[in-house]
Each structure stands twice: as structure tokens, then as C-alpha cells.
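Just one protein chain is left out here, and the rest sit where they should.
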Amino acid sequence: MSLIRSTKRKKSASNKIGLPPGSLVYVGKDSNEPTQIELIQYDENESVKTEIQKVKELKSFITDKKVNWVNIDGIHNIDVVESIGKIFNIHPLVLEDILNTDQRPKFDIYEDYFFVSLKVVTKSDSDANVYNVEQISFILGNQYLLSFQEKSGDIFGPVRERLELPISRIRHSREDYLLYALIDLIVDNYLSVIENVGEKIQFLEARISDNPKEKHLKKIMIHKKNLLDLRRIITPLKESLFKMQGYETSFIDPKNEIFFRDVHDHINTIQELIEIYFEINKSLRELYMSNISMKTNEVMKLLTIISTLFIPLTFIVGVYGMNFTNIPELDNPNGYFYVWGVMIVITLILIYYFKRKKWI
Amino acid sequence: MSLIRSTKRKKSASNKIGLPPGSLVYVGKDSNEPTQIELIQYDENESVKTEIQKVKELKSFITDKKVNWVNIDGIHNIDVVESIGKIFNIHPLVLEDILNTDQRPKFDIYEDYFFVSLKVVTKSDSDANVYNVEQISFILGNQYLLSFQEKSGDIFGPVRERLELPISRIRHSREDYLLYALIDLIVDNYLSVIENVGEKIQFLEARISDNPKEKHLKKIMIHKKNLLDLRRIITPLKESLFKMQGYETSFIDPKNEIFFRDVHDHINTIQELIEIYFEINKSLRELYMSNISMKTNEVMKLLTIISTLFIPLTFIVGVYGMNFTNIPELDNPNGYFYVWGVMIVITLILIYYFKRKKWI
Amino acid sequence: MSLIRSTKRKKSASNKIGLPPGSLVYVGKDSNEPTQIELIQYDENESVKTEIQKVKELKSFITDKKVNWVNIDGIHNIDVVESIGKIFNIHPLVLEDILNTDQRPKFDIYEDYFFVSLKVVTKSDSDANVYNVEQISFILGNQYLLSFQEKSGDIFGPVRERLELPISRIRHSREDYLLYALIDLIVDNYLSVIENVGEKIQFLEARISDNPKEKHLKKIMIHKKNLLDLRRIITPLKESLFKMQGYETSFIDPKNEIFFRDVHDHINTIQELIEIYFEINKSLRELYMSNISMKTNEVMKLLTIISTLFIPLTFIVGVYGMNFTNIPELDNPNGYFYVWGVMIVITLILIYYFKRKKWI
Amino acid sequence: MSLIRSTKRKKSASNKIGLPPGSLVYVGKDSNEPTQIELIQYDENESVKTEIQKVKELKSFITDKKVNWVNIDGIHNIDVVESIGKIFNIHPLVLEDILNTDQRPKFDIYEDYFFVSLKVVTKSDSDANVYNVEQISFILGNQYLLSFQEKSGDIFGPVRERLELPISRIRHSREDYLLYALIDLIVDNYLSVIENVGEKIQFLEARISDNPKEKHLKKIMIHKKNLLDLRRIITPLKESLFKMQGYETSFIDPKNEIFFRDVHDHINTIQELIEIYFEINKSLRELYMSNISMKTNEVMKLLTIISTLFIPLTFIVGVYGMNFTNIPELDNPNGYFYVWGVMIVITLILIYYFKRKKWI
Partner (left out) sequence: MSLIRSTKRKKSASNKIGLPPGSLVYVGKDSNEPTQIELIQYDENESVKTEIQKVKELKSFITDKKVNWVNIDGIHNIDVVESIGKIFNIHPLVLEDILNTDQRPKFDIYEDYFFVSLKVVTKSDSDANVYNVEQISFILGNQYLLSFQEKSGDIFGPVRERLELPISRIRHSREDYLLYALIDLIVDNYLSVIENVGEKIQFLEARISDNPKEKHLKKIMIHKKNLLDLRRIITPLKESLFKMQGYETSFIDPKNEIFFRDVHDHINTIQELIEIYFEINKSLRELYMSNISMKTNEVMKLLTIISTLFIPLTFIVGVYGMNFTNIPELDNPNGYFYVWGVMIVITLILIYYFKRKKWI
């Protein structure tokens, strides 16, 4: 099978119509940064980091005696990904999935390795976005773990630090535990992002109670969208982890399975949180709607009170503004004061009526 | 079993009541275009296209040595479909399904072949419709692939182009891979159409935020209907692909099963997109409704402000428009100015009140 | 077990409380029409119809050499049903189910026969009802098919016509295919009725868009009720057909199973249509509600425009209607025209304001 | 295990916190009526009823030769229940379930017997409640059927009457058929109560259409609550019957299983009815809400028509009520009539406008 080395990078999955399956097309944003390939090798005694310059040399570095972690930073360079694919004998469809950053999280098992693709979400500093999404793919073979990162940046920092510590469990384990440690890190990030969404929802509630504005409704919609997206990211990951436990593969040491089960558990917690935030977000919308109704009601009450008080009075004064030649009351010297008396009485009755209705 | 050669083409499935099962009735639009039968035969060395004039000759063209793809363009010609059915020994119910373009996407396995029927959706240029739907049926036998297209038009173009390239994988594979390539193409089209719907929904959101109109609500309803229809098209296809993987048939080479699994995966992505667009579309309706409430509220506020400001003042001026003989204030030379003073004070108080209520 | 020959026919299932199970009670409408028993016997050579006068003679007519179809028209005559039950050795609970027209569609397998009970829906001409419902029960034994119709009337007409044609498949098959043909006919009727409901919903949409009235909301509710009822009729039928395929019975020839699978498929289509019409009907209600809100909003706008324009002007003219002895403006010979000028300016400003708000 | 003979009868399940499991506590209403124990023994030849005075004697009455039905009326007497538990060797948890009338319907199988607990609902005469709920528990052993009723009263009357008839099937069967007959009776009661709820919902619809009042909304809520409760009563019963069919017990004769399947079927019908009434009840609420909106709209229209007609006219007459020394129109002898003319024209234009808007 020949891989088409597409130089034009297409921006949307829909542009892929008609390309043969397995065509390597990077659908994310272009980037000028060079792709970095980093090989981390460790065992109980030492941990060594090597910057790989030429992809072809990679093979010669791999050794049975240590854990081999190859981290590829920046997948916009299709040639590099393809070369690595050739070195490790990876199926073209897998390479396509690695490059397709619109890819749904998935897990697939092959003869020589298995493939996990998932999304990393990280808290965003900007106000518009609550989080950034990045795709990371892992290929776990018998002697190596490959990780493909969409953007450079060091989300794996904490694991790297632990790799420095000779006493850490990670140094006494093989690639499967390393994979677990990386996935666990990613899942912890989910929790942090979702808690962030939760706080924003809580903050919004106070604002809506105070004075509901159209922009609040927009924010509610954005939260909903974010939660939908997060759910869409997490649900297939759960399936993947479930499948991983099901397969009896030679890639995961049975005594490490408990760790993957633990991650599975964390994802359950996250899913439940998402569902609860969904419900709370929905309640916010109801709060918003009912507050608007409430305010309309208040406005109406004021209008009604004013109208009910003054319209009859205006009528009365209108009566004595008429120019009939014979209006007996007009000639009564105290007529003016009597009229005031009548109007004050009417006003008092109406005020009493409103009080009883609890309108004022 | 005798096939009734119906010359009247019925327009609605409900007109089929009482016809014996397996009756061949074309339920789509009539067409005067002749049905085109095209035989594409290829192997690693060459790819030959033959226009078949007489259906009966078709049999003699089929050869074991090459991949045989028979593409029938335009199924309104029942005789042709029936003849092909006889040549390849196809069950009458299958032929009925091919002709019934109201048919739900389905997959059925028979002794000599299996049958897949699905819908192609293509982006529409017209403003009213977002997409066109066409039914395509495939029959995959051991030496042949039949494809039945409802309308002529070349949705299979990209695959044909690849058939021209000797290095393409498709040229080195058999009918099963060809079928996969065609289905993959169709599924890519779904994605493109759904992204199109998504963009329209996004565009609508901006319009509704600005100024909600009744026609927007209609558009929301149309989007909902479209998404419902797309879901109805895609869900059974997913089932079919799932069934296809389950059966151990001699029609699909086990090493090609991964490709069908990949299509299955794409459909999952599409389904999730549909669900998300459903939710966003639903949010749009809520936005619409709440914007109308919001506007009613605003209108009410203006009315109330104006009324509350002027109704009391009008009452006051009414008082001094009365014609009582004895109204002491009227004789006060500065009475007129005092009244203005009182009215200005009342107005200022009310404006302050409205400001505090954040109405103005 | 003794069958109670109830002469009083009870109208509601709730009146059956306390009757022993298996009590034969007809719960439908009374009828004076006599019950007709018709025996249709056919094979490849001939098709003979016999009107059975005395139930007891029925047994003697049944023959191994032909397909025996006994159609009982009108089940209000409990004695007849009971006699037939005795002749064919049918379980009293089955007879109870045949008579109970409130019965949920069901399928039950017994040693000597199996029992299918379902509902026929037919388009109604009356305006109030969209369709009529009738219960039909089938008992398929090894040498016979019994069909029990609630009302006389010929819904099986099309099948009868085909029975006249020596070349039709039905004439070359046994009772199982006959049963299939009848069920297929019934399912085609469902489709026709549901399309009818769909058209009425579409028609209603136009009316609501134009001018929503309370009666439209009632119609929406009726459509919902109808769709609920249709769903309730169809869902258990689907289960029944599913069960039928599951059982390996001697009653259905394996090579005819594909036909039952085909009916199953049609029911899937119908179910999906029902769900879609549900959704569209729901959208109608939303359209209705939002149109009313829209209209309220419009009414409010008009009121506000009129009030905002005239209330301040009325105040102004009220000012110069006051009778103070000293109002300097009144003595100005052009005062009246100045006031008009001021009022026109105010009016123009307000109209500009409304235009900018897109209210007029 | 020691059973605590609690003399204080606790009213709420929550008061049980801290009591050891298996503590016999009656949670229903207190009652002074004595508990009645009735032993009904029958076979094909005779049916004998014995009033048991002392619980301990019960054992001596039980005989292999007849069907033994022990009906305990009134479970507030804990000592009696406990004694019976000892005689028939019943697990303390089962006794706890019998006494706990807040118990969810359940089915449990033990070595020597099985236990079914369910709710009887009976139509209520009072206006506030639509039905009464009572808990009934059955214990079916090899030679006996125990039934525990919460309240005295004869809901089993119809079965008793049939027990008097030597020809009834029940007299020719054993305890399992008796149990079936009793459960069937209870299920028939469900249907009757649900039809009653359905009628009340239908009646309410007419009232809401006419003039929606707040009390109607309350009624809708009560119906919803009732349907929720009925669903909660029926769903676990269905599960129980399903489990009953699954177990191959020596307690139920295989040839009677069809009867239990029949009850299962009735419950399906009831469940579907409940779901449909839920939906209709929900529609009622929507009808209610939209009728209120409709009425608000109508009120608004009237207000707007009146205001739009008279506010401009009032302005005009205000103009000519001004006291400017120089208002030329005032001196025109026909000025008054011209003004009337203008006002009538304005009124006619507005009426035409309203007519076109279909407001009047």
C-alpha cells in the first residue's frame, strides 16, 4: 500500500471525501515548529533522555533491557509519522487515526501492539474558552510505548519528574505501567477542568438570580455545549478502558490491571459529575426563564397600580372640566374640596385593596 | 414466483397495499433517462470499463480473473432490475427492497451473496433543502459486486479515479475492498452534510440573538427534522455494519474486516455529532423563546415607564382644568409655576426610582 | 374446565373482576349480525370457498391435501367461538384472548398450534377519527389457519383476489405463507394510516403558522394520542414477530422465514416513522406556544407605541387646559402653534426611536 | 434469633433505624379489630371453612389430602404472625416483609416455600383519593397457601364464590392455581382502578378547555402522583412474575405456568395504559399552560384595542380644551362637528386595521 504524501494540509474532515482510506492527512492547525522526537529509556538504575534527530536512527536506539518511551511532539509533520509507522510496522489506518485530530477516542488491538487515542483537556486561561482540547495517541508494543502529541507543550511533566526518582514505582515497572501513569494524569486533568466548569456554573447562578440578562442565557448554552463535548470525549474513553480490561493481552501485566480498573473508576466519577452539572445548568435556564417572567410580572403590577389609581381620578377631574352651562356641583363653593375628598377616599380604598392582594 | 411487471409506477408506499410481497414496484420519481449498466473489471494490471447494452449479455462478461463491478444507474426501469435479478439468482424480496426507495437501510445475508441497502446524502445547492437523499443498494457475491443507484450522477467518482491508478490498494484487492471503499465514500459524505447542517445552525444562532422572527423558529424545526432524518438513515447502517462484522462470511476477507470496523467508527463519530447538533438546535429554540420573553419584558418596561411618568401628571393638570367657581390655587398668580415645580419633583422622584430598579 | 356461557356481554374489561380466568366474555360492541364462518381451501389446482352453516360440520371439511383457511367474521357470538375452540382443541385462555378486544397484541406458542393476536388499523372516513381499530387473531396449526375478525368487512380482500390466481405464490405455498401474506397486508395498512396521520400533522402546521387557535392545540393532542395508540399496537407485534423467528417450530417452513423477517423490517420502518411524527407533533406544540407568545408580543408593541406617543401629548394639552389666572404662554398669540410644533417634534423623535428599535 | 415483640407500633419506616434486621414491627395503622385466621380446605368433593381460634391448633388442621388455604386478616397483631411463622418455619426476614406495609412488592424463593408480597388497589369512594392501597403477602408451600391481608374486608370474595362451585377449575387444582386465581383477581383490580384514573383525566380535560383554574393544575399533579404510585406498585410485581416463571420450582405445576404467563400479559397491558395516561396527563398540563397564555393574549388584545381607539381621540379633545387666546379652529362655528368627523374617520381606520389583524 502506498501512502500518499499530501503536502496540502486540509482543515476539515469533510475535505477528505474521495481520498483512499488510510490516506495520511493532518486535519489540525498548521504549524511551523519542527516535530520533536524524544526517546526516554529507563530501568531501576537509570533514566536517560535522547533527542532523536533522524527518524531512521530511532530503531537502533530501542533496547530490550530498558523501558522505551518515544514521545513525538507535533504531528503536523506527516513524513515523520509515516516513517515511525514503517519502523514499528503500524497499520496505515492507525496512522490515519493518529493524524486525524477530529478522531473519536478509540482503542484497537492489533497483533503486535495496541492503539489508544484520547483527548487531553487542559484548563484555558482565556475567558472565551474554558478548556483546550488536544489529541494524544499511544501505541503500546511489547518493548516500547509511542506517544503522539498534537501540540508541543509539556502536559506529561509530572510523570517525567517521577521518572527522575529512582524510588518511584514507575521506575520499577514496564511500559504498561507507564501508559497507565500517563492516562491517569490525563484523567486527573478532566476532573480539574470539569470542576472548573462547575464553579463557573455556580458563579453564573448568582448573576442570574440578581439580574438576568441575555448574555447569561448565552453562557448557559456555552456551558451546555462544553459539557456535551466533554461527555463526548469521556464516554468512548470509558469504553476503551473497559475493552482493555476485557482483552487478555500480553501487553498488560495482569497485576497492573487493577490500576486500569482504578482509572475506569475515576472516569465514572467524572461522568456522574458531568451529568449533575448538566442538570444544574438546566436548572439555571429555568431560573433564568422564571426570573424574566417574575420581572415581567412585577413591571405589570406597577403599571396596573398606577393606572388603577389615576385613571379613575383623571376621569373625575375630567367631568368637572366640562363646559356645560348647567353643572350644579361647579357652583357649590366647596365643590372643589368635596371632589378632593372623594378622590382621596377612592385612593385609600384602592391602596387597601392592593395591600390585601400583597401587591404593595 | 411470477414478478408482476407493473407499468404504472406508484408514488407512495401506501399504494402497495394488497400487492403480493415481492412485487417489484418503483416508488420514486419517474424518469425518462435510460438505465445505464456499466461493468468495470480490474486487476493489478488493468482496469476496463464496458457499457452493457443488453442485460442478457452481462453474464458472459463476468470473469473469475478480475474484480467485476456492475453499476446500474437508474432503477426506475423495472425490467432491467428484474433481468439482473434473474442472472445473478437474487431473491425477489431483495429486488423489491432495491426498488423501494422508501426502504430503511438494511443488511441481509443470503446463501450466494449478501445485500446492503443504504442512503447516500449529498449537499444540496438549493436553499430549501440542505441535502439530497438517494438510495444505493449493493449485492456482494463471490465474483461480483452489483451497485444500484437511484439517480444517475457520479457520486462514485473518487473511487473510479483511484481505480485508474495501478498503485492504489483498491487495484490489488477484491470486491470486498471495493465495497468498503464505496461505503467509506458514502459515510464521508454524511460527515460533510452534517457539518453543513451544523454550520447553518451556528449561523441561525446569531440571527436569533439579534432579532428573533417566526421564520427562525420554522428553520429550527426544519433542522430538527433534518437531523431526525439523518439519524434515521445512519442508525440502521450502523446496525448493518455491526452485523457484517459478526457474520463469518466467505464474502469478506478477514484481513479486510478492520476496514469495515473503521467505517463503523466513523459512523459513531457522525452519530455523536448528530446528537450534539440536536442539543444545540434545542438550545436555539430555548434562546428564541427566551428572547421573545425578553423583548416582551422590555416593551412592557417602556410602557410602564411612560405610563407611570405621565398618568399622575395628567391627573394633576386635569385637576386645575376643572371649572369649579372656587378653586383657591387658580387665583394665585404663581400657581401655574408651583404646579410645574410639583410635577418636575414627581418626575425626578420617579426617574430616580426607575434608575434604582435598573429599568433605565 | 367449564366455559361460562355469559349471555350478558360486558362492555369494559374492568367488569371482568371476579370472573374465573378463561371466562369467555366479549368486551366489544354488541352486534346483531350473524357470525359468518367461511372455509377457503386451495392448492395449486383449485381454490374453493365454502360457507359453513353449522360449526360442528367444520371438522369434516378439513383435509390434509389442501390449505385450509377458516375465517370467522364477528366474534360477538361466544358459542361459535367456543365450539371452534373445542373442535381444534384450543386452550381456554386463548379463546379468552380472542374475545377480549382490549387484548394487547400477543404471540403464544402451544403444542399443536400457535396463536397470534393483533390489531388491524384502517383509514377512517370520519373527521373525528383518523383510523378504526379492529382485533384479528390467528391460530396456525399444522393443517389449518383460523382467523377471527372482530367486525365483518373485507380487509382481507386483496389476499382473496390473489388466491384466485393460479400463478400466485400463495397458491403454491401452505398455511404459513398464507399467514405471512395476511400479516403483511395488515402491516401495509399501518403504513398507510401513519402516512395519513403524517399528512394531517403537516396540514396542521400551516394552520398554526397562520393563526394559532385553541382547537389546533386540541388537534395536536389528538395526534399525540393517536401516535401513542399506534405505537402501543405496533410494539408488541414486533416482539411477537421476533419471537416467531426465534422459535424453531414445525408450523413455519424455514424457507418462508425470510418473509417474516421482511415484515419485521417493515415494522421497523413504521416505528421510526411514528417516532419522527411524534417529534414533529411536539414541534407543532412548540410552534403553537411560541406563536402565541409572538402575538402577545406584537399586541404589546402596538399598545406601547400608541401609549408612548399619545400619553405625553395628552399631558401637554392638559397643561394648557388649566384654568390658572396667570399662564403666560396662553396669552401669546402664537402659543397654540408653538405647542403644536413641540408636539410634532416629540412625535418625530419617538417615531425615530421606534424605528431604531425595529418596532415599526 | 430472638424476635423482639414490640408493643409500641411505629408509624414510619424511618423509626426502624437501629433495630436489628428481622425485627417484627408493624408500620401500618393501629387497629383494635382482632386478627382472624380462616382455614379453607377443599378438593373436588367438598370445600370446608374453619375459623381458627388458637394459632397453635392450626398445624393439626393441615392435611395432605386437600388444598389448604390459610387466610390471615389483619397483620397488626404481631404475635399471631410470629406464631404462624414458627409453625411453617418461615424466615424472620420474610415475616418482617409481611409486616412492613411500606414494603416494595417482591418475590423470594426459599427452600420450603416461596414468598410473594404485593399491593392490592381498590377503587375508593372518597373524592380525595382515587384508590386505596393494601398490602397482601402470600406464602406458597408444598401443602399450603398462606395469605396475609393488611385490613379485613373481603377482596377475595369472587374467588371464594368460585370455591363453592364443584365444577370450577379451582376445585380441581392445587394451591398453585389458587394463588394464580388470587393474583389474577388483584391484577383485574389494577385495571379497574387505572381505567378510573383515565376517566378522571378525560373529565378534567373538558374542564381545563373551558376555563383553566389553579385547582385543575393541582388535580393534574395528583393524577401524576397517582400514576407514579401505581407504576411503582406494578413494575416490581411484573419482575416477580417474570422471576416466578424462570425458576423451576416444585411449587408450581408446569401446566399451570401458562396462567402465570397470562397474568404477566395483563400487567403489560396495565403498564402501557399507565404510560399512555402519563402522556395524556402531561398534555393536560400543556393545555392548561397554553390556555392561560391564550387568555392573557385575549385580555391584552382587548386592552390594546380600547387604548388604541381612545387614547388618540382623548388627545384630540384635549387639544381643543386648551385655553390659548388664539386657537383659530375654536372660532369656526362648525369646528366641533369637523372634529367629530375627524375622530370618526380615525376610529373607522383603526377598526378596519383590527379587523385585518383578525383581532375583532
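We call the chains A, B, C and D, going by the order they appear; numbering starts again at 1 in every chain.
Convention: a contact is a pair of C-beta atoms (placed from the backbone, for glycine too) under 8 Å apart; a residue touches a chain by one contact, two chains touch by 3 or more.
Given the structure is predicted, the values throughout are model-derived calculations rather than measurements.
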Sole touch to the unshown chain from A:Asp102, A:Glu134 or A:Asp188: residue A:Asp188
If the hidden chain were put back, which of D:Phe61, D:Phe203 or D:Tyr336 would touch it?
D:Tyr336
One chain isn't shown here. Among D:Ile62, D:Val133, D:Ile258 or D:Ile311, which residue touches it?
D:Ile311
Had the left-out chain been drawn, it would touch subunit D at residues 1-2, 12-14, 16-22, 91, 93, 102-104, 106, 108, 211, 214, 217-218, 221, 224-225, 228-229, 232, 236, 285, 288-289, 292-293, 295-296, 299-300, 302-303, 306-307, 310-311, 313-314, 317-318, 320-323, 327, 329-336, 339
Touching the hidden chain in the full complex, which residues of subunit A are there? Just list them.
157-159, 161-162, 167-170, 180-181, 184-185, 188-189, 191-192, 195-196, 209, 258-259, 261-262, 265, 268-269, 272, 276, 279-280, 283, 286-287, 289-291, 293-294, 296-297, 300-301, 303-304, 307-308, 311-312, 314-315, 318-319, 321-327, 358-359
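Keep this in mind: only the chains that are shown with their structure count from here on.
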CA centroids of subunit A and subunit B: separation to the nearest Å works out as 27
Taking the mean of the C-alpha atoms as each chain's centre, how many Å separate subunit A from subunit C?
43
In subunit A, what residues contact two or more other chains?
321
What pattern do the touching chains form: line, ring, star, complete or other?
line
